[in-house]
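All protein chains of the complex are present and in place, except for one that has been dropped.
By letter and in written order, the chains are A, B and C; residue numbering begins at 1 in each of them.
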Amino acid sequence: MFRKILVANRGEIALRVMRTCREMGLATVAVYSDVDRKAPHVRYADEAYPIGRAPSTESYLRIDRILDVAKRCHAEAIHPGYGFLSENQEFARACAAAGILFVGPPASAMELMGSKTAARHAAIAAGLPVVPGVDRNLESFEEIRRVAEEIGYPVMLKAAAGGGGKGLRLVHAPGELESAWRNACSEAENAFGDASVYLEKYLDRPRHIEIQVLGDQHGHLIHLGERECSLQRRHQKVMEECPSPVVDEPLRRRMGETAVRIAQLAGYVNAGTVEFLVDQDRNFYFLEMNTRLQVEHPITELVVGIDLVREQLKIAAGERLALAQDDVRMHGAAIECRVYAEDPENNFFPSPGLITRLKTPSGPGVRDDSGVYEGWTVPLEYDPLLSKLAVWGRDRDEAIARMRRALAEYDVEGIKTNLAFFRRLLGHPDFVAGRLDTGLVDRALADGSGADRSRETEIAAMLAAALHATRTEPKASVQRAAMGESRWKIAGREALLDSWPRRERN
Amino acid sequence: MFRKILVANRGEIALRVMRTCREMGLATVAVYSDVDRKAPHVRYADEAYPIGRAPSTESYLRIDRILDVAKRCHAEAIHPGYGFLSENQEFARACAAAGILFVGPPASAMELMGSKTAARHAAIAAGLPVVPGVDRNLESFEEIRRVAEEIGYPVMLKAAAGGGGKGLRLVHAPGELESAWRNACSEAENAFGDASVYLEKYLDRPRHIEIQVLGDQHGHLIHLGERECSLQRRHQKVMEECPSPVVDEPLRRRMGETAVRIAQLAGYVNAGTVEFLVDQDRNFYFLEMNTRLQVEHPITELVVGIDLVREQLKIAAGERLALAQDDVRMHGAAIECRVYAEDPENNFFPSPGLITRLKTPSGPGVRDDSGVYEGWTVPLEYDPLLSKLAVWGRDRDEAIARMRRALAEYDVEGIKTNLAFFRRLLGHPDFVAGRLDTGLVDRALADGSGADRSRETEIAAMLAAALHATRTEPKASVQRAAMGESRWKIAGREALLDSWPRRERN
Amino acid sequence: MKFDIKLRAGTETTEHRLELPTGTANHASGGQLQFSLDGDATMRAADWAEVAPGVYSILLDGRSYEACVTVSPEATAAREFSVTVGTRQYSIELQDPRERRHGGITGAHQGPQEILAPMPGKIVKVLVEENQQVAAGAGLVVIEAMKMQNELRAPRPGRVEKVYVEAGVGVETGAKLVRLAS
Partner (left out) sequence: MKFDIKLRAGTETTEHRLELPTGTANHASGGQLQFSLDGDATMRAADWAEVAPGVYSILLDGRSYEACVTVSPEATAAREFSVTVGTRQYSIELQDPRERRHGGITGAHQGPQEILAPMPGKIVKVLVEENQQVAAGAGLVVIEAMKMQNELRAPRPGRVEKVYVEAGVGVETGAKLVRLAS
């Protein structure tokens, strides 16, 4: 095993990776941009080096600078986390060229699976099920229009190099196609430097279910069961659970075997995720493979009891997987909420800024993988993910009850978060019944926040505000005093201020 | 199931119980003493009522006041936590008389198991193994001396009504007997209102291993495996783990069956713990039964995946245990550290006071059941337990590595804690090898803290202190200004102050 | 002390008058208090304690509430607070009755409307020109923050009277973007 590792990421995933590194006795190296000098990952690491200005193109995406740091401090390996350079083949190749282990799949597997159309080709060639659509990039609008007519509306436009919901557009009717295509191309160009898009049949209320796979450098590949990721907003996952309420043991085995075959096709090594759409009849279709750790990996860890980052590091060091497929057993149920800095009451606009108060949940069955702290200023340049809040319960009901309790304990002040939105979502009857689909989030939002008023709670709020106003105002006077006034004069004026409302009473 | 429950306790256990209540949708009622108005359990509960002055005899031990609150607010059940009234038969009877469910065993079982001598009698009569000793209370010193001679030194004096290490004295030689007896009687009288003591053979480096049992009101009793509690200081557990490194499946079955038989003898209902001593040849001897939830219950919860408080509440409501013995499976390993407000560098003296900074560990596999917060003043009247820090790992090695990581993340400032002591204990070769006995803690302490110095760390400390001094001193000047001086005069003086060290340089 | 209060919960706003005896809470960090709400002749009692700066534990007839008071980032009035009680959030504006007499809380502003940046970010695109007529819901400006592009839409139909920004510039929360005339 290597001794020192650089984590080429920031925020909660950098911390999560470093935690396992510490447990394994590995020295950790952080890199940071100008606005991240006080970031938690810099505070947590054994070493930390600056790599440039705030925009990620000038720091966290700078392969040259990151490799330069790694060489200077003699890091033997690099963990890319997710996002940033995690799915960048050029980075994987540059690491190899520099003699540094890249904790992830070989560039060749990344290349094949990184292009959704190439991955589709491979799956179709192997006789595996895929969503109806075209398996090539579409360059002209004319071609797009023709294919959409062939497949039949609704259709989904997708960025070929995409992920994370960027460059995705759902099109219900021919009239919407052109503007959707323009937006998708532009977003894809911005996000990935590649404007290519392709087209797929849009399934009605499909479930989004993915299989975690793990493979070593010696050809041993296993799967670790599924995660249900159907709860999405703007094609971004917001809440995930494991196991899926609709996957039983036979379906799990079939999906797992398919996922392992796809990974084998790609010559896959390390942790990866094979995503499927599952229709109302529980038919499943290969969608894409994510060649990195997923945001939602903690729920698999909670249910199968395996530290995925630990496995990643051991695989990267060349160790053989100590696990056989039969060693993987699922216990209980886990749910994850992605706590974002965004305002659910204002169209989920991002809400960066200073966290003035942070109270995090804990106790039985609660895991908070956070990347922030009280007093931290969440920068506007990066992803708004503050924390991955995950819970484990003996069954789905216990996990739901526990997540509700954890959400009630969570308080973030100073910036807006989607915590209130999760509280509402967890109470939705469709969610409680396990009827999940990618439209549920929008339906829950449309149901409105309701006039859930409580007079006593409002009285408590008003009393607190009045107490606070009363208690904080004298301090303002003291500040004035520091600017050159006598303390005694101030005291006299305060007495006046205090007394006038009494006169007002009459 | 009832709807509202009073938790007759404080600190971390009150919070831990309330968390499960919330998950089950039960309204929670806190009671508090004068010094606990701002305590976490008051903040967490749905309702909170004062019950008297700080000394527990005037508040948390006042059966009358607690029942009065329960009746006034229509609580249907009372959870006693541990300590305080949890093993008080009178309280259990008073609850029954008031028509309030007591979440614990019937008073009769408490009575039988509450007296260690009666419990020994019962075990001996049933042919179960007990530690050699006398099975009756010894009133006179003459009798004590005679019995000690019969059994042979070393012997252990124990309070008949005891628990928690109070009223315990190890006696190596006849000359120490009298003073030890006096101290034990006086401590027992103070702690339990009962000065009775009895005598047992002291085993050489025994292991302290206990079995968790769970029984419903319909005669169904199961066990949930063992916890190893051999790491003790002054006969108080400091760190526990599950499973025990020396208990294999056959021994677990035998100890578990013995524990269930003892619980059956007592007509036991609800959660309880049967404690055994295990000698070097893995013979086990019944020691006592604790008729309540244990401090170390989280490690069983982590390994068997069952929420013990949830089971307690369901049992108290009359539900049948949904678990059969075969449903209980152990996964992985868990360790708990009891984080106390005490000073390991000063003979473990208690260290109450204001917590000026609190940084708690989180991330994969970490559970912190805390009863404090930053800004809370730990009162001197109660137990010094701040938090139960527990971790889970796939195996014992992973759990140890994780606990080390969690301890490194934990920081409490303002009061002293035993965190540094745990960090040392977790590195002790005997602990790492699983060679646990009740003397290991003292051996680890005797090994000394070592001169583990790091020049660079010391430089960082000195720079921080110098920066802090520089940064906090101008504020002192501002305060002076508020007392009547011109801001401009101060500014002039500060310039002077700033410049003189420069002159000093020459 | 008397406070005229505007309390906003979600989209609903209610007005209240709260009276506390003078001197309540001036020095201690907790205690008993008496209050009267909305002119109620009988005073009610509450027990309060400041458990952290700006965080108040309040017991009302035994029911335990915890209220976290912060100054609203978008506060315009001097005493406008954002208050979180458990999982509920309120916006609370305090005024003393005397101030109110001399001006007080004004009604919703009619006429031209300024469209403000809801968060700090970078203007990616301006979708309208000055003097252009727009429908309610029409896109005005696209802002990028935290790797997401967000389109700001017109809250009502109107004429674009002024465009304050151009693509590529950075803006802070509350910066004026566009003025809509009715």
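Just so we're on the same page, a residue touches a chain if its C-beta (ideal position, glycine included) is under 8 Å from a C-beta of that chain, and two chains touch if they have at least 3 such contacts.
Just so it is clear, the structure is predicted and the values come from calculations on it, not from any experiment.
Asks: One chain isn't displayed here. Which of the visible ones does it touch?
Replies: A, B
Asks: Taking the full complex into account, find the residue in A:Asp46, A:Glu143, A:Glu189 or A:Glu473 that is in contact with the omitted chain.
Replies: A:Asp46
Asks: I need the residue numbers on chain A that touch the omitted chain, in ascending order.
Replies: 30, 37-38, 42-49, 73, 373-376
Asks: Name, in rising order, the residues on chain B that touch the hidden chain in the full complex.
Replies: Residues of chain B in touch with the missing chain: 187, 341-343, 345-347, 349-353, 356-357, 380-384, 407-408, 411, 413-414, 419-420, 423, 449, 451, 453-454, 456-471, 474, 498-502, 504-505.
Following the convention adopted for this analysis, only the chains that are shown with their structure count from here on.
Asks: Where centres are the averaged C-alpha coordinates, which chain has the largest centre distance to chain C?
Replies: Relative to chain C, the chain with the farthest C-alpha centre is B.
Asks: Cα centroid separation between chain B and chain C, in whole Å?
Replies: Each chain's C-alpha centroid was found; their separation is 46 Å.
Asks: Once you find the CA centre of chain A and the CA centre of chain C, what distance in Å lies between them?
Replies: 30
Asks: Taking the mean of the C-alpha atoms as each chain's centre, how many Å separate chain A from chain B?
Replies: Chain centres of chain A and chain B, defined by C-alpha means, are spaced 37 Å apart.
Asks: Can you list the residues of chain B that touch 2 or more other chains?
Replies: none
Asks: Scan chain C for residues touching two or more other chains and write them down.
Replies: 52, 63
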